[in-house]
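For this depiction, one protein chain was excluded, whereas all remaining protein chains were kept in their positions.
Letters A, B and C mark the chains in the order given here, with residues in each chain numbered from 1 onward.
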Amino acid sequence: MNFCSDNTTGAAPEILAALTAANTGAAMPYGNDDWTRRVEARIAEVFETEAAVFLVATGTAANALALSVLAPPYGGIVCHPDAHIQCDECAAPEFYTGGAKLVPLAGPDGKIRGADLAALLAQPGRGVHHAPAAAVSISQSSEAGTVYSVDEVEALAAAAHAGGLRLHMDGARFANALAALGCAPADLTWRAGVDALCLGASKNGAFAAEAVVLFDPGLAEAFAYRRKRGGHLLSKGRFLAAQMEAYLTDGLWLRLADRANAMAARMAAALQGVPGAELRYPVQANEVFATLPEAAIRGLLADGFSFYRWGGETSTLLRLVFAFNTRPEDVDAFAASAARHAGRAA
Amino acid sequence: MNFCSDNTTGAAPEILAALTAANTGAAMPYGNDDWTRRVEARIAEVFETEAAVFLVATGTAANALALSVLAPPYGGIVCHPDAHIQCDECAAPEFYTGGAKLVPLAGPDGKIRGADLAALLAQPGRGVHHAPAAAVSISQSSEAGTVYSVDEVEALAAAAHAGGLRLHMDGARFANALAALGCAPADLTWRAGVDALCLGASKNGAFAAEAVVLFDPGLAEAFAYRRKRGGHLLSKGRFLAAQMEAYLTDGLWLRLADRANAMAARMAAALQGVPGAELRYPVQANEVFATLPEAAIRGLLADGFSFYRWGGETSTLLRLVFAFNTRPEDVDAFAASAARHAGRAA
Amino acid sequence: MNFCSDNTTGAAPEILAALTAANTGAAMPYGNDDWTRRVEARIAEVFETEAAVFLVATGTAANALALSVLAPPYGGIVCHPDAHIQCDECAAPEFYTGGAKLVPLAGPDGKIRGADLAALLAQPGRGVHHAPAAAVSISQSSEAGTVYSVDEVEALAAAAHAGGLRLHMDGARFANALAALGCAPADLTWRAGVDALCLGASKNGAFAAEAVVLFDPGLAEAFAYRRKRGGHLLSKGRFLAAQMEAYLTDGLWLRLADRANAMAARMAAALQGVPGAELRYPVQANEVFATLPEAAIRGLLADGFSFYRWGGETSTLLRLVFAFNTRPEDVDAFAASAARHAGRAA
Partner (left out) sequence: MNFCSDNTTGAAPEILAALTAANTGAAMPYGNDDWTRRVEARIAEVFETEAAVFLVATGTAANALALSVLAPPYGGIVCHPDAHIQCDECAAPEFYTGGAKLVPLAGPDGKIRGADLAALLAQPGRGVHHAPAAAVSISQSSEAGTVYSVDEVEALAAAAHAGGLRLHMDGARFANALAALGCAPADLTWRAGVDALCLGASKNGAFAAEAVVLFDPGLAEAFAYRRKRGGHLLSKGRFLAAQMEAYLTDGLWLRLADRANAMAARMAAALQGVPGAELRYPVQANEVFATLPEAAIRGLLADGFSFYRWGGETSTLLRLVFAFNTRPEDVDAFAASAARHAGRAA
């Protein structure tokens, strides 16, 4: 039973079915196909606005490409110190922007606060001697498994726009946040001030599919060239589009996210019965960060559970990630194992 | 009936089956899975050597990443003026290398000749004032649908290595060349002096899968970081690997290429019966370049055939590309239509 | 006697005097000084327009930085195959633009023709698959020692602007062209459609000083950051400005260029008396390209003259460059030596 990440799963049956169905006949390459057109229309409908939509195969590509049209090569990009773009993308944003500088801004529970951003931007500039902040990037849900409320996004967007910055949302787990909040996609994005959204599907049931949604269509032309130049324009584009189309049809994305979120909540509740277990962050989406007694951790490993110690091999903080197909019985088995081993140790 | 490109097709049934079969259970992400291990072993077996193998989803990514470990940012990369990397990748090689300069070197039938390369490299240098040539890139099969013989590759490699250059092979259609020559993969690559091969599957039956094969394992570490930094490390790596594994199993890749090549040969033969039709290049793989009377072209379009006029909308040079699933009757129908319209015009 | 280049000389006395005079008292760094303000005003006056002015120390920096604000990283930059930016700057334009692609466009006498540019731009595009042309760069005077007339610049600008391209002028030898034409600086630049001029002084009497003149002030902010980011914002900026101020005061730049041009003309005339000597290009500025008998070349070298064989060590085409301080007697001595050795050989 693997709680390492939501990308250890395969694809949801609906998405495999869509891929299989798309594998018939000839279709023009490079996104000049009917599937891609339908995905664009679907996203416009779901988000209640016209937007420029670009499909790519990885979240890192989505983020880095999006940032490359939001910040100049001499610009700064504000993000949380734990942000995926800062910690887990091997300097892809620096590469795609041509050398922009990530500017870490701390905040509780894995989130940046609008007031802190405003304070940062109020600091005196250094003229041409320092890379001027040009964009701010937030992860929704965050790397701590928490969720920005609509109000929080609005506050950040207000501070960003007041300072002339664009707001980027890394939505690798956007569906999880959306499912948690129950609000309209538009309310959580462009209506709140988000300029560009990376809408992930790979972690939530697709094989490999991410949509970059640019709410400012003026960014589209540069993005199109940059996607091709980055090698991210797939030739048989219909297969990316078919995944994303299925994902956004009949609420599949929210159903899958709901299940994952429910498993995280189930785990959080179950850990209350584990002596010495302590949640690090509020559990709001599909991730649980919890400190466990070392004995419990070793016992869990011995019992065959897989997960990451967060921060290194001697850390007792675990990150547990839940996917669309995580089974309740596996969650329960994990908690039972932890409780058993923790109790024995105590 | 679509002769625009070999990427207008879907995937071969064997590859869809492999993808479907891989969609079960949990697997560690980012290439840390059994499928990826098996592909690495399979490629070592097929190429009769240990090599560093990296999977990506597009040919542009494969080429640009490979070149980025073969040439420094201030280097030159010699290629044919019609090379895909020069004409069709939107400056991706320049992007990934950090600014290296493509140096076009003409040659007949879409191929560079070793002697011409040697002559180019014998020209006096300009010291630090000019980007020094660091790599040469050839397409196998070429953009003209022709194939480099083993001898030709060896001559190029000898000239390249004598000048301190590395040899890159863009093998988006490598299987077509290999099937045409009937030689061992090793003979056409590392034994002939190729340093890095981009082995394509996307144009020959995969959804999206390319393998970069580095015959110098010293290049592997840099490549691994650069792939991630480029956003080309897929999280659910098993699905790339499953495609490539099926592709290289039981000779599937050669069977698919054989069929495509055979259709090109059939078209070349059939066009001899079309008044005014003239082949531009020898037909050696799965592409036919032919000049047709304008009346024939218009007639073909009216009859519902799709293809590209090569070089612009008034050109009468057509590029016809054949895929693993092109049907003989479609080839025959094309030739018959062309003959009918050409005859009427004459 | 050295005819290798106009950068083998030192600085003109007036410029040394200005540098010395500026070396007194404290001045704020990074261009926040009175000398820089005066240069900006002087350039506005000389060019009869407000423009953004940036000083740097090398022509390569000036060109590459200027191009970086005229073309996106995925863009194409059209230039003559012999252009300095193409042949002699070690891929600096590619570096500063972040990977743009130089697109060579041939033309007689080292110049691009407007009609050829228009024809190039009329070719069908390849969408995102090819770097779209974004700028055209011309050298004034050209690398062949010829000069674009005002009409020729206008024709190029018209073709460029019609295609959405910006026009860059590499004016490392702008003063020589201006002196040759005798027109107003404005007529040869912005009134003719030039968007950005690199106005060189280093080859014409300065120690090291070049001004980038952006006739579109909207480009200034990005340029300022890019100059700093490139390490080209000198801390003691007054010393760059003092050179340029002296250069543009009381017509010094034109006097210096006139002398250099006159020496080239003198050499061209004198070579008519050398058996077997033949001019390659019209002599219009301060360079002479001439084919000489091998015996004459060897004799000249034996007599202590320095110059470049153009195109390699066995070439009999010489490039002879004349500077503000070339002496008439040295020109005459060169021609006499050549005549003597050529005559002996014949």
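Quick note on the criterion: a contact is a pair of C-beta atoms (placed from the backbone, for glycine too) under 8 Å apart; a residue touches a chain by one contact, two chains touch by 3 or more.
Because the structure is predicted, anything quoted here is derived from the model rather than measured.
Peer 1: What are the shown chains in contact with the chain that isn't displayed?
Peer 2: Contacts of the omitted chain with visible chains: A, B, C.
Peer 1: For the chain not shown, which residue from C:E40, C:E89, C:E245 or C:D258 touches it across the whole complex?
Peer 2: C:E89
Peer 1: In the whole complex, not just what's shown, which of A:F3, A:W35, A:F54 or A:Y74 touches the removed chain?
Peer 2: The missing chain is touched by A:Y74.
Peer 1: Tell me which of A:D250, A:E313 or A:E329 is the one touching the absent chain.
Peer 2: In the complete complex, the chain left out is touched by residue A:E313.
Peer 1: From the listed residues A:M28, A:A44 or A:C87, report the one that touches the chain absent from this view.
Peer 2: The single option touching the absent chain is A:C87.
Peer 1: Using the touch rule from the top, list residues of chain B that touch the missing partner.
Peer 2: Those residues of chain B that touch the unshown chain are 30, 72-74, 98-99, 127-129, 131-132, 222, 224-229, 233.
Peer 1: Mind pulling the chain C residues that touch the left-out chain?
Peer 2: Output for chain C: 2, 4-5, 7-11, 16, 19-20, 22-29, 56-65, 89-92, 95-96, 202-203, 207-208, 225, 228-236, 239, 306.
Peer 1: List the residues of chain A that touch the chain left out of this view.
Peer 2: Residues 73-74, 87-91, 94-95, 98-102, 123-124, 126, 128-131, 311-313 of chain A touch the chain absent from view.
The working rule: only the chains that are shown with their structure count from here on.
Peer 1: Approximately how many whole Å separate the CA-defined centres of chain A and chain B?
Peer 2: Whole-Å distance between the two chain centres: 34.
Peer 1: Where the centres are mean C-alpha positions, what is the separation of chain A from chain C, in Å?
Peer 2: 51
Peer 1: Quick check: how many Å separate the C-alpha centres of chain B and chain C?
Peer 2: Going by mean C-alpha positions, chain B sits 42 Å from chain C.
Peer 1: Touching two or more other chains, which residues of chain C qualify?
Peer 2: 73-74, 98-99, 128-129, 131
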